[in-house]
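Every protein chain but one is kept in place in this view of the complex.
Up next is subunit A:
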Amino acid sequence: MNTLEINEQKDTRSAEAIEISGSKAVLEALLQENVDTVFGYPGGAIMPIYDALYDYSEKLKHILVRHEQGAVHAAQGFARVSGKTGVVFATSGPGATNLVTGLADAMIDSNPLVCITGQVYASLLGTDAFQETDVINITTPVTKWNYQVTDATEIPEAIAKAFYIANTGRPGPVLIDITKNAQLQLFDYLGYKKCTHIRSYRPEPEIRKEYIEKAAQLINQAKKPFVLFGQGVILGKAEDEFKSFIEKANLPAAATVMGLSALPTDHRLHVGMLGMHGNYAPNVMTNECDVLIAVGMRFDDRVTGRLDKYAKQAKVIHLDIDPAEIDKNVKTTVPVWGDCKKTLPLLTALLKENDHSEWVEKFRELEKEEIKEVIHNELNPTTDAMTMGEVIRVLNELTNGEAIITTDVGQHQMVACRYARYNHSKSSVTSGGLGTMGFGLPAAIGAWYGAPEKTVVAIIGDGGFQMTLQELGTIMQFGAKVKILILNNEFLGMVRQWQQLFHDRRYSFVNITSPDFVAVAKGYYIEGEKISERKDLKAALEKMLSHDGAYLLEVMVGKENNVFPMVAQGTSVSEIRLK
């Protein structure tokens, strides 16, 4: 039975069964879910699926990563940029356990993923067989749902459920573990039916009209309303609805790290980024607003600082699709449950057109202070050493906010999130919740497959790059045109900053030496350059961006630069320090 014959029968769910293997059923399911790209790594327990994939290679692009962690981060990057579900294949045991970091990252950042792992024969389960691990129990806390298939007949329904769960409501990663016998087993395939309902799963809470009325009333009465927006706006594809909402009543809005790019950076009501290394004005003004409107964000501790001193004066309106987020961290005055694509227009319709220009101007006044104290010097330094901020400034000038920017984790991440310009939604890909070093490079590969027409720049620190640099091999083999910008300060910079500020400059094991990154890249046949002089910066970035293919640019930056402003841990957001 070839793939064509199966496909011909797939749409009608013919009562006439065809006999196919569990492995083929997996791949048929993926095609039915419009999957075109899979990131993975083969191994003994998933070999039957890879064997079947041989016949599907024209329809399913498989990107062979160099480590399963790379596969899952790449799938995250793909999902974040494309808005589709990322798909991962891995084998049992070590293959599956290598997914765990990425699953945890995807779980906390609400990335829709379907990971399919091979498992030992069902008859060997629990016997400590070769490469057997209890994948279901290991991944339970880091998946939205997981399921072990031991019989091929379960495959179509299990995968249909997996896609439905991963991509509805608050998205998240799902794992399907399939035993080898189920992959090999022939069974009567009746076709594939997409899942649209699960009895015990209600992805969207009912929208309550009264709460929307109450929320509108509070906003209409507010003198100092302030909007915080998170990734929920992007996941809900509600960028336009969000813009209409804030524009109608002139509501100043600040992004969380995960909300970046949901609203163009230059929008007149965008007043910056929230949180520990966010902008001065939105942090200070959080404790001055009278109504705080949180849209699709979860009041992470990196956003709130000390909870007992967070926005105590404000009435809080929280729009979220996940009822469990309401009141989880910040007590809400009015909860607005539901998909913000639907709730925002209902709310906007009840808003009065309002002019809060005096209030918005206060943000701009504080912004001027931040520019004077921090931003100007960071972006236009007079020191010999280059700053991370100036690298981002020049990158902005060259890309005009059109690039997709992925980051790793650390100082460079916060600098990139603070200073990069975003004109389009889904153009910021970063590990926000878990803070996974090693995320940036594989995520960039996935992001490029998600939007190959775009320029994808991975901004990575010297520490994080060394965690997953083996994925240069993936770039080499599959030709992802990723621009890698390493900001090298010869330190694990963020830890060093904390040691400087909170541990009496006891720089314990943060001094990290790096290989010749350009030579390493060249070893993978990837072009590259290293610069350490300001005069070379613009030309080097231009060369990187104009190069047809992957490129690595290493920029040596100041060793002991700190990222400011900063809300120190255990302090209130209004105590944000400028230096």
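The definition used in the following text is that a contact is a pair of C-beta atoms (placed from the backbone, for glycine too) under 8 Å apart; a residue touches a chain by one contact, two chains touch by 3 or more; residues count from 1.
Keep in mind that, in the parts below, contacts and distances are computed from a predicted model.
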| item | value |
| --- | --- |
| Options "YeeE/YedE family protein", "Acetolactate synthase small subunit", "Integral membrane protein" or "Repeat protein (TIGR03806 family)": UniProt name of the undisplayed chain | "Acetolactate synthase small subunit" |
| Residue touching the undisplayed chain, where the options are A:K342, A:K362 or A:K454 | A:K342 |
| Listed residues A:E16, A:E58 or A:E210, member touching the removed chain | A:E210 |
| Contact set of subunit A toward the excluded chain (per top definition) | 136-137, 140-141, 144-146, 148, 165, 196-202, 206-211, 214, 322-324, 326-328, 342, 346 |
